[in-house]
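Shown here: the complex without one of its protein chains, the others still in place.
Per-chain numbering from 1; labels A, B and C assigned in written order.
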């Protein structure tokens, strides 16, 4: 039994095609935003990836946060980079051409503090980025028009941002949710209604760390984003929670490190997975994850579409 | 400089007295609910603890959940025990007397699915438990009168439960918050307004796990509670978030394993700490934690009250 | 740190002094505890922590198989991450133990005492070996012979009473542990059979005991977080709906107290 319209090829490096709401990728493994250098040569040599997301880009250049930016926690990583990036203009001019030479499908991760800024940002891109497949909206940043409330905490603000992006961006729009949303299902539905092609579930979990010697928070902004293996059970729970509530594809993000992790996320409802922190441990992990998914499917004669969400269909 | 009204004694096993809103404990280290057997001999031999919480007790006996109850995750533990307990009557009759022989301060952790049940539960206790210092309300269980919504997710329901407990229970009432609350600060304030003596920050984080071979959730109820070192950064964040918003003492809970963890939690605003999962690794950890706190205070000539929340006062 | 009472098993640092590895992924693990462990008896186990790190978080329950020159012996099968870490520990690797756990088997003064271990399940039975009439050690195939020999040698087992049982043995001889019980040249009536191993084997012994009139004492396995009766993760139903914790009230239970669900 090998009925697989969406499982093509079975060589060791064969593709495992996925269809993400109209966007076809040759692998369900996506590189998360903010973990790879924006360097075309590095991107070219990444194996097993269907899409690579850029570092979060903002309208203006940003120097990021001062002070400590990284702390290791038990099986996790807290980061407070603060969106250090060269701004959209320099990105388009000096970086994007190099990235495109890698011939990798590209997700442009963007952060914005107002609708006006988002509009301007997409406007600047214009048609200079026609080969950028995905615009990924980082909804974990604060909205200055609403006293700094985080976009993704509110269904209404999420709806507005996604709708605006959809009206201006001709290709896929992904909404990267924040797990801090009071009602993440409501936000997910709002993003779907506004036309998001995929929901990324989810950005980092807010954590904090204390410097014992100083008797003070380690991070200048007190809180920082928790990623890595520690959060995988939380990611799986979000997937279980959201999969029955929306019909757009979900992209798992948070703690995916191994083929097993990826398969669990897909069984819980993800059509694709993003890999972040694990790349800090093993730049070859995406290839291994793809290979692991492929051989799991192969050995069971399963298609990706049968895999995705199967844990919801399992009788318990 | 050794100004310490609340730091008495300095022998190796000397007490580090804390005052939790009228309740004095000889150690800020509290054993969390559901991790120690309810066995007086075990309780007697616990070192360094100021209070021990019982397993969650309900009005009627409960057999708990079927199927897998435990899964290890990266630096964490998912549990779905399902409040297996003998019910309040048998607890009062057969277990409590034995526990009291341990001469340990005791926190009675209770779960309830309606206000009526809570009232009946406290009523059954009557004056048979005059030496039980604390009634700890587990607000992570569902409220049947509200379609199973979890008590601690709503400020209103939390207020009602805490107020009822306060009206019936003559000693300390602790509200054990759930981190799944959409607005945990609002819930904390509601619990405070209703008269909670302390807020326990917090119960487990909802997670999930998938059985790859079965293609199904590991747990019958799909989700389970995540505890252990993995969640410490999340606990610290909650403390940073809540400490400025309420004035009742906070009791940290989630991922506290070492003296360093306890000190960090106290600097972030906790007046005491609960220890759960770490006891599965080391039954002597409470003694070590107390000793570590004591020697940290000693070596810096600090009092507990200067320690608690100092990270909020540190200039950054 | 000590817990101040012998009632509470302490966390004890230890060192893996040697791992003797045999196919297929089974090994004898020798651990030297750096502090003295409380007294222990047959049927008890240790929670073995493969590292001091937070991942893996929990101990792995392993039967206490013996003690030679101050070193504890474990028999371990590599089935997952923790057991494989243990089996690949170079000498000198740090481990931690919480032990002894479980209820030691009461002195079994029965006239006929038969032990049946399936694979590494034999571990907790080995300390009883010299009190038993027979120790049947049932394994899949001849690859286990090396381990059996080494183990007998190291613990000074009486080879006359040890009956190796090979499932894939020569025709007419190969059989599983339960068949080997059947074939024993003795009347099992009134005997006590202490068995530990795969749950299928335990169930068969349990059923056979009811048929043939022997008492069975069966070592159960469950996932465990604490091992000392705190977490309720290993709770099972005994006959009549009585709840028991495998770690604390067991891991060995009398067959007559068990329901068939215990073997699911």
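Simple rule for what comes next: a residue touches a chain if its C-beta (ideal position, glycine included) is under 8 Å from a C-beta of that chain, and two chains touch if they have at least 3 such contacts.
Being a predicted model, the structure only gives us computed values, none of them experimental.
Looking at the complex as a whole, the chain kept out of the display touches A, B, C.
Here one chain is not drawn; of A:84, A:193 or A:298, the residue touching it is A:84. In the complete complex, the hidden chain is touched by one of A:24, A:284 or A:301, namely A:284. Panel shows chain B; residues 74-75, 229 of it touch the chain omitted from the view.
Of the residues in chain A, those that touch the hidden partner chain are 34-37, 39, 41-42, 44-47, 55, 63-64, 68-77, 79, 81, 84, 228-230, 257, 277, 279-285, 287-288, 291.
By the touch rule set out above, chain C reaches the unshown chain at residues 51, 53-56, 88, 90-94.
Simple rule for what comes next: only the chains that are shown with their structure count from here on.
Put simply, the chain closest to the centre of the protein, by Cα centroids, is B. Put simply, the C-alpha centre of chain A and that of chain B have 35 angstrom between them. Between chain A and chain C, the centres computed from C-alpha atoms are 47 Å apart. Annotation for chain A: residues 74-75, 229 touch two or more other chains.
Across the assembly, chain C contributes 54-55 as residues in contact with two or more other chains.
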